[in-house]
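Input: one structure, supplied below.
The complex is shown incomplete by one protein chain, all other protein chains being positioned as in the whole.
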Amino acid sequence: MCLGIPGQIVEITDAGRKLGVANVSGVRRPVNLACVIGEGSVEDLIGTWVLIHVGFAMSKIDEDQAAETLRILTELGEAQQELAAMRDGDRALGDAQW
Amino acid sequence: MKYVDEFRDPVRAGVLLKEIEALTAQIMAGRDRPVVIMEVCGGHTHSIFRYGIEKMLPPEIEFAHGPGCPVCVLPMGRVDDCVELAMKPEVIFTTFGDAMRVPGSRLSLLGAKAEGADVRMVYSPLDALALARANPDREVVFFGLGFETTMPSTALTILQAQAEGIGNFSLFCNHITIIPTIKAILDSPDMGIDGFLGPGHVSMVIGTDPYDFIARDYHRPLVVAGFEPLDVLHSVWMVLRQMAEGRAEIENQYARIVPRYGNEASLAAVTEVFELREFFEWRGLGSIDHSGVQIREAYAAWDAERKFAVASPSIPDPKACQCGEVLKGAIKPWQCKLFGRSCTPETPMGALMVSSEGACAAYYQYGGIDAVPEPAQ
């Protein structure tokens, strides 16, 4: 349900009607910005990454949260490597004692 | 593509798969049946098949493909309404491409187009409004379907039509709401679901609090999940971790998009334009209370149902159709008597064979069919 894709706001075309243009991987599509303006002015949105659904910018993408998700996964990977290294170490130690 | 490619990273996927295997082994030590996780949303179904995720997971993890494909659950009577509207000579009927092939009792919209109806595919309701502006002597009807994700876009389009005084635009509102439907599934006696992947894009509108009852009253974990394959694996891992630790909570894997309280402007527009219907008919699931919305009286001028006195006949699903059981996770698509026989993507009988997000169509087309036992000769 509900195909959504990240894009970056690159232009405001009609501040009154809250319309701008988003760039999705080199594709420019007019988008309605009403859901992401919040307190600020429409112009402030230029450069902002948003999630686009049926021609509407539906949500600002939270860069810190995106990084946090990836950080958790990176740490999981590091923990796995450490565990694997410890197991190898144990084995090596075991071999030596043997 | 930023925010896309990094969430399709096979290295991080490998890490998650190891963790998932370990958790699965831990969980399976105490049980004799597979772990069933329902992805509520058709977008997740699509990702699972597109990236072959189910086959990457331990065999003890099964997905139940939920009701979150608005095209699939659209009842035949509403499609007939669309065809009737589209056939009116003054009407330009606009729709998302998804709905073009859904069969009504006589015709799909594609069939109606072939019979002369002016049916046009659009990407956005805004494009339909632009058509209304450009064709003041025609009536432009937009077929509004979808869950809470899509509601703000149609609500804002109606508000825009009002602001500009565009009178030849109207919405045929078939929006549905996900919460009552999840509840209906949880209440069904043959429910066998251990945990949920929550619909990420619905949640960016409504937030995560509306799911609290699932953990509180039904003691099932739900993780609001993103749609990239890494998001799906990450969310499966989070569900399993809850199960392994004996927790049932609402967690948010998709925090880069989904704020806890949803999107204020979206919700305001939706509340302004729409109100709950007493009930809405779903293909495969029957009538569910408060599971759809309609346009409020104040915006009646943009309501196609009022403007054109739409009949909305109730047409029962084909008798042998077992979409309901599949939706509830009670049976697998290929266990349905019709699957691959009288019900195929070319000639769908049941809702789930209609859209590429429907569980049956996905199985049929995307290789789930490999999981289907070879038919006995």
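Just so it is clear, A and B label the chains in written order, and each chain counts residues from 1 on its own.
Please note the rule applied: a contact is a pair of C-beta atoms (placed from the backbone, for glycine too) under 8 Å apart; a residue touches a chain by one contact, two chains touch by 3 or more.
Definition applied: contacts and distances are computed from a predicted model.
Its record in UniProt calls the unshown chain "Hydrogenase isoenzymes formation protein HypE", which is the match among "Carbon-monoxide dehydrogenase small subunit", "Cytochrome o ubiquinol oxidase subunit IV", "Hydrogenase isoenzymes formation protein HypE" or "Fe-S cluster assembly protein SufB".
Taking the complete complex into account, B:Asp98 is the one of B:Glu19, B:Glu62 or B:Asp98 that touches the chain left out. Listed by residue number, the positions of chain B touching the unshown chain are 1, 4, 8-10, 13-14, 42-43, 46, 49-53, 55-56, 69-71, 96-98, 100-101, 110, 120-124, 127, 130, 146, 150, 229-230, 345-346, 355-357, 365-367, 369-370. Where chain A meets the chain that is not shown, the touching residues are 1-3, 5, 7, 24-30, 52-55.
To be clear about the criterion, only the chains that are shown with their structure count from here on.
The part of chain A that touches chain B in the complex is made up of residues 1-6, 8, 17, 24-25, 29-30, 32, 34-38, 49, 51, 53-56, 58-59, 61-63, 65-66, 68-70, 73-74, 76-77, 80.
For chain B in complex with chain A, the residues that touch the partner chain are 1-4, 6, 11-12, 15-16, 18-19, 41-43, 68-70, 96, 123-127, 146-147, 149-150, 152-153, 156, 160, 199, 201-202, 204-205, 227, 230, 234, 253, 255-259, 263, 265-266, 269, 357.
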